[in-house]
Structures are given as structure tokens and as C-alpha cells.
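One protein chain is absent from this view; the other protein chains keep their places.
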Amino acid sequence: MIVKDSKMKRKWGMAIDLDKCTGCGACSLACNQENNMPIFEDDSDVPKRVAFLELMKVTNDRDAKFPDVKTAYLPKMCQQCEGNDTHGHKADPPCVSVCPAVATDVGDDGVVSQIWSRCIGCRYCQTACPYEARVFNWWKPEYEGTFKEGLNPEVSVASRGTIVKCTFCSHIWKRERDKAVAKGILDINAVTYTPACAAACPTGAIVFGDLNDPNSEISKLAKSDRAVRLVNAIDDQPEDKKKALMEKKQYPNPKVYYLTSQKWLRDMMRFKKNS
Amino acid sequence: MVQFIKNIFQESSKNMRITLYVLITLVVLFAIFAIQILFWGLGYTDMNNNFTWGAWIIGDLGLVALGGGAFTTGYLLYIFRVDKLRPIINSTVLLGFMCYLFTFVFLLFDLGQPLRCWFGFAYPNWGKGVYPASMLTEVFFCLSIYFCILCVELIPTILEHKVLIKNKVIATIAHYMHVLMWTMAAAGTFLSFFHQGSLGGGMWGVLYGRPVWYSPHFFFMAVVAAIAGGTSFMTMMPYIAGKVMKKEVVPMETYQILTKVSGIVFVGYFIFRVYDVYTAIVKYAPMNFRDYFDMWGGYYGIWMLVLEFILIISAIFFLVQKKYREQEKFMVIGATSGILAIVTSKLSVLLHGFSVPNFPWKGFTAYMPTIQEWAITFGCFACMILIYMIFAKWFPLFPHLEHEEHEAHH
Partner (left out) sequence: MKKIDRKDFLKIGAGAVVGGVAGYTFSGAPFLGFQWLVEWSQDQYVPAGGVEKYVQAISESCVNGCKVSVRKIGERAVKIESKEGVCPSCLNALQLLYHPERVATPLKRSGEKGSGKFKAVSWDEALKDISAQINKAISEGKANSIAAVNKNESINGLLMEKFVRAVGSNNVYYEPTWKSLTSQALGGYIKYDFAATDYVLSFGAKLIEGWGNPVEMQKVFVDWKKKGVKLVQVDSVCTRTASVANEFVGIKPGSEAALAFGIANYLITEKRMTSTGADFAKWSQIIINKFPLSKVAALTGIAEDKIKKIANDFAQSKNPVAVAGKGAYGMSGSSAEIIAVYCLNTLVKSRAASLVKDSEISYVAEFSGIDKFAKEGNFSILILNNSNPVHNSVYGEELKKKMGKALVVAITPLINDSAAYADYILPTLSFLEVETPQNKAAVIKQNEAKDAKEIIISLASMVEKAKAAMPKQVSDVYNISNKEVAAGSFSFNVDKIKNDIDLYEKKLTDKEYPVTLVPMEVPLVCNGEGLAFPYVLKSIDPTILKLGKFYVQMNKDTAKKYGFSEGSSIKITSARGKIKAYVHLTDTVAPETVAIPLGFGHESYTKYGNDKGVNPKKIMTADIDPLTGIADWWSTRVKIS
């Protein structure tokens, strides 16, 4: 099929408004269901847990005492890092350049992909990831009996011993795209989509969209004063210093923005001296 | 066959018998747990999504760095023609061979999908130029090729077995292989530089998202570390073998050359390591908005760094100064310190590196290998020791010894 305009113009990004987040966990449930997360009898081995989206409980009791404390739930998925060009080096997310088998790559839409069946399970990408967003199938993924009926055919079930991760539900984009093509719309940029977590958020705290489109809600949110990226203190630097640093060293430079008007949350994004 | 094994046990001293029992037990345990890990996966280890690598990678890092003594020794002997190193070269090559062999074994266990290990060659991550994008791709290729070279280097030792060498053809092959070995040594050194750097340091240094590891010069420091520690290791192993066999397997002057090299390189390593810590403190940690000393905490605290420096200084102190080095006990202390310094630095890279929290609201983590990990790690070491023992007993591992015996015979 010849597609007229086949160059991908979109760059997907996400903004999570922590001011609106109630910590209900709907995003986590939706993600697990959509992405066929394995089902274990006891999933309390948190360090070995396989889930794309982690509902992190963040409190500021490092900095404050009761009752000046605060609690937030922070949905953390793959931050879809972009990296930044340094010394003329091509920008890559921390995980992509290290993979010895090219099982992970950055798509032209900015999504960091992961091919379960290509992965050899060396876990180098997991080591490289500063956001603990990649998970490894330490055990064989299980789906007891009738639970198999609820599996989504668009996301393949991974083998034991492979790395899996959030891909911004890019299979949903493909689903939308296929529908558009069936209608005769061949423009690759014709469709937008919503990942499972964003669709499930009851307060509309998760916004998903095209960062390349200056008029999209996500672009505006990403530029707002409330926007901060996970543990990325470079965002707090003055613009010129930030630029200078970015030329000297690579930074993950994620495409997931967290919005907060709370000072305590911004403070918690920074490491402080151990007491 | 049974009789043969029985004889071995009967001939050995009591201590040797106990040692053999322990080693064989470890190998059996290794076999049992290897099956469990390979068939039912890595869930049985204490590695997890946060502590992604554990005991086996420590084994890899250690073995490759210490095995790196083989390329240094080979280089000195075949390129610089330091002929005094000839008595130790067979042992060195065997050690290097085993270190690399078991690096592969460890790596294979560490893969979640060992059956897909060939993907590393089939789909290498080569980036745009000649230089690979992934340090592991480099490790895959360099390690494999260098392992092949070590195989070639090892062949003469086997061919020189007193039974085989009687065959004229084999004798000729062995002779010419020795003569041409410099080509292998040169190629090996070239390759070794790369994978020493990549597996030992570059692999960690390039992780720009992880402030605890990120440092652009880590690659080069690992090469220096391998030369410094490897030569000490290559000294200590035959030395211990000699003590066990109660014979002079390698002349003292050979040890002296290697330990001298080790000591001098350790001076370089010390300077490099100081520079490394200094740049981490003033440049790389702040570039990631972290405080270097804050990153030392939990179980794997600053004591690891202090210990490493004490061991380095001890190695330098005893190995560089001739008056100490020439006394056997100080040479042993120095070389052991050197080996331990490298082992500590690798432990620290891994244990400390992984324990550092990635989020300000998370704490330091810890890692306690499970029985499976211990068994496989020590089982591999036991295999290595057994192979070394077999070579020492039945193959011309120590030409010097045979030379002596020959003299005595006459």
C-alpha cells in the first residue's frame, strides 16, 4: 500500500496531574488488564513484581513531621526518555543504546519499544534505567485457568526471562490506525489514541497527546510552571545553565511530565543529604 | 576408570582428599542448581527488578579482570621478549582460559533466555560506525574472539603432554605454534583492551541515567585495574600450587617480574582511582544533582571505598619497594592485597551501585544471594580449581618443574 504522507509527525507524551490524582489505582488496574500482566497467587514480592505501571506512594516524612506531612500516589510507567544530543552524539534513551540484541529501540513517534521475543534477558537495559520502569519476568508468566479468557490478543504474552515494559499502549495506536486505514484514511498522522491508564483515570489527571503539536493540551501542560519530570533536577535549572549542561552530558530527558502545584512534591523529587 | 579415581584418592594426602571432597561436592551442587536455574528461571535468585545483577556478574567482573593477567603476561613474553616469564606462561594461559570460559558460564546463567544467547551475534547493536553502540555487544564479540585466542594459546600446553609430544607431527605443530604465538598475543592484547574496558568499566560508565556509575573514563580505568590485579593473580595461583605441591614450580625471579609490574601498574591505578573519585565528587555526581558521599549508604557504605584504598596502598607498598617484594611473605601480602583490591572494587561497583536508591523516597537496598547463586558461583570456582589441579598433575603446566626434574634425573 502506498501511503502519501508516511512520515510520522507525532511525538507522544504524557502529563500526569498530581493535583488531580486521588490515588484510586484505576490506572494500574487498567494497565494490568490491557497489557496481560501475569497473575500470581502472591504478588507481594514487590522487587520481582511484573507490572508496567507502579503506583508509587510518596510521602514527605523525610522533610516534615506529623501533621505537616503529605501523601501522594504517583503512577510511574516507562518515562519514554528522549535523551539529548551531546558533543554531536545521537540522542538515545539510557536503555536503548545498551541493548546487545536490539530488542529495544525508539520509534519515530518517540515511543521506546521493546520486543519481548527478541530479548535475551541480560537485564542491561534494566540496569541502565534510572526510573525502574523496566521489569523482568523472573518467573514464567502465569494465567490460571479461566483467567486466560481475559487476555488481550494485541499484547503478546511474554516468555520467562525477558524484559517487558510500558510502551504507551502503542498497540492501541495500531488498533486506531487499522480502523482508519479500513475507512480509507491512509495518512499515518490521522489518528490519535489514548493509552489504557489515561482512559481509565476518573478525574482526568492523566493527559496523553502529541508533544509536537503546539496546540495540544499536552504541549501546553508540559510547558506549564507546574510541570516537573521524575527526579530530574535539571528541570529546576535556569534555562541557559540547563542548555549548557545538556550539551555536556546526556540526561534521560523523559516525555512524561508530572504536574504539581505542591512545593513538597517538588522537594521530594530532589535528593537531600542523609541525616 | 573407577580404579583410576580410587588410586587418585589413595595416593593423595589427607588434606588433599578433604579438598577434593569439598570441591567435588561443590561441583555436584553446581550441577543440581544449574538444572534448576536453567529450567525454571531466575526467580530462585535474590536478584530483582532493582538489583538486576548479582553474584554471577561479580564473578564475571572479577574473573575477567583477574584473567586479564594472561594478556599482560603474554604481551610481555611474546612482544617484549621477557623470556624470564616463560616458566609461568602455561599456567597463565590456562588461568586466562578458565577465567574466560567461566565468564561465559556465568553470563549464560545470567541470561533470562540462555537459548537466545546467539542473538547477541545475530542482531548486534552496532550503531552507525564500526564501534558498537552497546558495551555488551562489544563484550560478546571481544570475549568470544579472545576466548578463541586463548584456546589456541592453550593448545601447545596440551600438545606438549609427554605422550602426545612423541608424535613428530604434533611436536612440529607445537613448536611452530609457540613460535607464532606472538601474533596471537598481539591480537589478544588488542582485543583484551576492549573487553576489559567494556565489561569491567565501560558497561557501567556509559549508564548516564545512573549517577552512581556514570563516568566517561571508567572504561580506561578498568583496563589499568585488569593489568594491575591480573598480574598479581597470575603470580599467586602458581605460587599457591607450588606450596601445595611442595615444589618450586616457577622460579622466584619470574614472580618478581610479575609482581613488580603489578606494583608499578597499581601506582598508576591508584592515581587513576583518586582522579576517578575526585571527578565523581566535583563533577559527575553534581552533574546528576547528587552528592557523591550521600550515595554511599546502607549496608555497602563508604567502608567499601576505604577498604579498597587500603588494599591498593598495601599492594603498592609491598610490591613497588624492592626490599619488601624480595621477601616472600611481603610479596604474598602485596599480591594478595592487589587481588583483593580489584575484587573489592568490583564488589563495590555492583553491590554499592545497585543499592543506591533511584528515587528520593526510596531507601538503600541490599542483596543476599540465595543458595542457588552461591552454589553456582562457588561450583564454578571449584571447577576451575579442579581443572587447574588436573593440568598441574598431568600436563606440562610448569615447564620449569619438568626441567628441574629432568636435571635431577640425570
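Chains here go by letter, A and B, matching the order in which they are written, and residues are numbered from 1 within each.
The rule we apply is simple: a residue touches a chain if its C-beta (ideal position, glycine included) is under 8 Å from a C-beta of that chain, and two chains touch if they have at least 3 such contacts.
Being a predicted model, the structure only gives us computed values, none of them experimental.
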Sole residue of A:Ile16, A:Ala51 or A:Ile188 that reaches the chain not shown, by the stated touch rule: A:Ala51
Residue among B:Tyr21, B:Phe80, B:Trp118 or B:Tyr131 that touches the chain left out of view: B:Trp118
Contact set of subunit B toward the excluded chain (per top definition): 113, 115-116, 118, 122
Subunit A residues touching the omitted chain (full complex): 19-20, 22-26, 28-30, 32-34, 36-37, 39-47, 49, 51, 55-57, 59, 61, 64-67, 69-73, 140, 143-153, 156-160, 175, 196, 199-200, 202-204
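Everything that follows uses one rule, which is that only the chains that are shown with their structure count from here on.
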Centroid spacing, where centroids are CA-atom means, of subunit A and subunit B in whole angstrom: 39
Touch list for subunit B against partner subunit A, complex: 40-43, 45, 47-53, 110-113, 116-117, 119-120, 122-125, 127-128, 133-137, 139-140, 203, 206-210, 287, 289-291, 294, 297, 354, 358-361, 365
For the subunit A and subunit B complex, residues of the former touching the latter: 45, 47-49, 56, 58-59, 62, 81, 90, 92, 94, 97-103, 118-124, 126-132, 134-140, 159-163, 230-231, 233-234, 245, 248-252, 268-274
